[in-house]
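Below is one structure, written out as structure tokens; the observations come after it.
Left out: one protein chain. Kept in place: all the others.
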Amino acid sequence: MTIQFSKIGLIGKHAHPEVRSTAASLIAFLQHQGIEVILEKTEYSVSPDLPLPQASRDELGKHCDLIIVVGGDGSLLDASRAMVDFDVPLVGVNRGRRGFLTDISPQALTQSLEPILRGEFQEERRFLLEMALWRNNNIIAKSIALNEVTLYCGDIARMLEFELSIGSQHVYRQRSDGLIVATPTGSTAHALAGGGPIIHPAINAMVLVPMHPSVLSSRPIVIDANLPISLHLTSDSVLNPRISCDGQVHFDAIPNDKILIKRKAKELRLLHPMDYDYYDTLRTKLGWSA
Amino acid sequence: MTIQFSKIGLIGKHAHPEVRSTAASLIAFLQHQGIEVILEKTEYSVSPDLPLPQASRDELGKHCDLIIVVGGDGSLLDASRAMVDFDVPLVGVNRGRRGFLTDISPQALTQSLEPILRGEFQEERRFLLEMALWRNNNIIAKSIALNEVTLYCGDIARMLEFELSIGSQHVYRQRSDGLIVATPTGSTAHALAGGGPIIHPAINAMVLVPMHPSVLSSRPIVIDANLPISLHLTSDSVLNPRISCDGQVHFDAIPNDKILIKRKAKELRLLHPMDYDYYDTLRTKLGWSA
Amino acid sequence: MTIQFSKIGLIGKHAHPEVRSTAASLIAFLQHQGIEVILEKTEYSVSPDLPLPQASRDELGKHCDLIIVVGGDGSLLDASRAMVDFDVPLVGVNRGRRGFLTDISPQALTQSLEPILRGEFQEERRFLLEMALWRNNNIIAKSIALNEVTLYCGDIARMLEFELSIGSQHVYRQRSDGLIVATPTGSTAHALAGGGPIIHPAINAMVLVPMHPSVLSSRPIVIDANLPISLHLTSDSVLNPRISCDGQVHFDAIPNDKILIKRKAKELRLLHPMDYDYYDTLRTKLGWSA
Partner (left out) sequence: MTIQFSKIGLIGKHAHPEVRSTAASLIAFLQHQGIEVILEKTEYSVSPDLPLPQASRDELGKHCDLIIVVGGDGSLLDASRAMVDFDVPLVGVNRGRRGFLTDISPQALTQSLEPILRGEFQEERRFLLEMALWRNNNIIAKSIALNEVTLYCGDIARMLEFELSIGSQHVYRQRSDGLIVATPTGSTAHALAGGGPIIHPAINAMVLVPMHPSVLSSRPIVIDANLPISLHLTSDSVLNPRISCDGQVHFDAIPNDKILIKRKAKELRLLHPMDYDYYDTLRTKLGWSA
């Protein structure tokens, strides 16, 4: 039996007490397996009392053969966007609320991680979205998202107005509080609370979920993920439209801006325990068993 | 046959071309009936080419026996909050989109207004909400609303968290994008787009509509309008919660603030033509006939 | 300390093992307090091994001063319709699933019942609906409902079509799978699963919830419970529309029939323990606390 990973990067908000204690057990366990552990080096994660090498996210991506994220889905989203361009897989240890993505429980940390370290895991690919904000024929901002790109209104005073195109086809002009463009991964996050469907991660589709649309017959639309989406803010639009990626990266837009969203070619590699079951996660997290 | 109103105040965004042309016809018609017309005097409404007396909203409220609002529901909401404390009735001429409240069509202006001026109208009372923002046992902001008081998140990054009480009873601790507390009047506005029910204006009830709640079994709740509502922002809450009244008046809140909402004792007097029919308005505005 | 009730009627599906065992403890407890216990006498509830007097529902209603229902909400609905015309109060012991109405837990049977028997309880009034099915100007069927009257389609092949009036006002012609007309009591039952709001039982309102309406902008409407509702099946309507009261009493209708629904004058008397809390029941039953 051989360990498959020799250098593991650790990402998480180590300042948070719960993360810190789980990270301590984790580090001890990994070092005991002879694995080299490197800590992510950011303002949030620096933990002076851990006598371990630290590296930037890019360095982690380049040099590690596995990234372990300790935290909630928020931490995993954040790490995913940073790691997707490197070929390193991620695994999540849940120290947050729901944990659709971070499926290793801290209570079963070593039992769950040991087989993964030996190479016994399910590897899943999840796709991300690329967002580009265009103004006067120039890209003025870019980002990526694992869950969703959201166009929303910083102010609730007046509704946004925008035109939606999918591929080369005009879909509608909508007045609403905004629009969520979600991946299957994001379909169980904010989009679900907005009335969107659950989309199995094996499907190459995106879902568009209007937020509080003025036309009551507006409905979530599931479309082919290979078609680019364009949101064109009309000149009538409210003064401060905003765009967020995963609810974590934010940009300000103005009337007449265009937001282009498309599937990112490079996919995220996510590792799950062998007994991971997507529907079991849904049942547990959404309270269906009750 | 006698005219029942001798002094009429005119409110509207007179700078807007469509409002201006309707207002011009309206003024000519009213003057021809021997009615004294006074224009609202604000930065938006001052119209130098109309040779008419101008007055502040308070003066209009004190001295006029009818207020005519030309514009959309937004203008009528705005005017309602300004006029409700005076005993003067309002009537709305629709120059906006939906016009649930401004039920006189500019095409049938004189045919609709003439009977109203003679005293042939349906008078309806609509109640408003009073909102008080409490911080460290002091009220730091107050306002009123005809449609709804909304607690929302200026930033979509993290959810709000608050505790809801109705009367003296704890209802729930909720994590969501916010909560809409709507009157029956507001039940056909933003609350409807959020999944709330339509509430007939004769019912003395409010509806609480959670916006994108994290717990999927959260549902709109209809409660007795005589019970005060308290929203207590938890210390975990996001950094910039905001409150709006009718989407027009905004306040910033901070964690641990309390928002108290209750039915205002003084009601709005709204005049409708004799053939006004609430359900006909719903059928037309919501496209049920299609 | 005196017992307030001297003759108590027991209603429940005694053939059901869980009901039987709870009923046995209950009878022992009541007899020990010197209370006379009478069993309901129906095909379901006759239990030959209980050496107790039996009586019809009408006799129970006339002679008892309290009715205890052991079972789920279904049993309490059934008993409510039978008892509402007598002046006897009901209390429910939960042996079913949700138990919005049967709020005494069998685990705390004697602790909860003892204070009630001594007169320490909250008494609540809940209103019911009266349904009359009219054909060619004659009433051909009548019933009552505590939760809801439902017009639905026995066959899912074609949609129902009907015209809705409230009081003397036409509301809409609708094509759908049917319509739920619910009381506040019924607002947490089938109507809730259909997208209706929760309505606090203190509000004198009904909610109309369309089931799968063809017009997507159709929405639940909350109206004054004092206005009669009329559903007129059009001649185009499907061949086998049906009506149910509380999902327990069923009637077949045909095109051109009219269904009249109005608030029943006589109200149900429901007893709760002193610590009963409506919102706590919601939190528990709907999983809000999770």
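Each chain carries a letter (A, B and C) given by its place in the written order, and its residues are counted from 1.
Everything below uses one rule, namely that a contact is a pair of C-beta atoms (placed from the backbone, for glycine too) under 8 Å apart; a residue touches a chain by one contact, two chains touch by 3 or more.
Since this is a predicted model, take the numbers as computed values, not measurements.
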Among A:T2, A:Q107, A:N136 or A:Q169, residue touching the chain not depicted: A:Q169
Residue of C:A193, C:I254 or C:M274 in touch with the missing chain, whole complex considered: C:A193
Residue touching the undisplayed chain, where the options are C:P201, C:P228 or C:G247: C:G247
Contacts of chain B with the absent chain, listed as residue ranges: 215-217, 219, 287, 290
Chain A residues touching the omitted chain (full complex): 166, 169-172, 187, 192, 195-200, 202-203, 205, 207, 215, 217-224, 277-279, 282-283, 286-290
Positions on chain C contacted by the hidden chain, ascending: 97-98, 150, 152, 154-158, 176-177, 190, 192-195, 211-214, 216-217, 242, 244, 247-248, 250, 286-287
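What we mean here is this: only the chains that are shown with their structure count from here on.
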Chain occupying the middle, per Cα centroid: B
Intercentroid distance (Cα basis), chain B paired with chain A, Å: 39
Whole-Å gap between the CA centroids of chain A and chain C: 46
Mean-CA-position distance for chain C and chain B (Å): 38
Interface hub residues of chain A, defined as touching at least two other chains: 216-217, 287
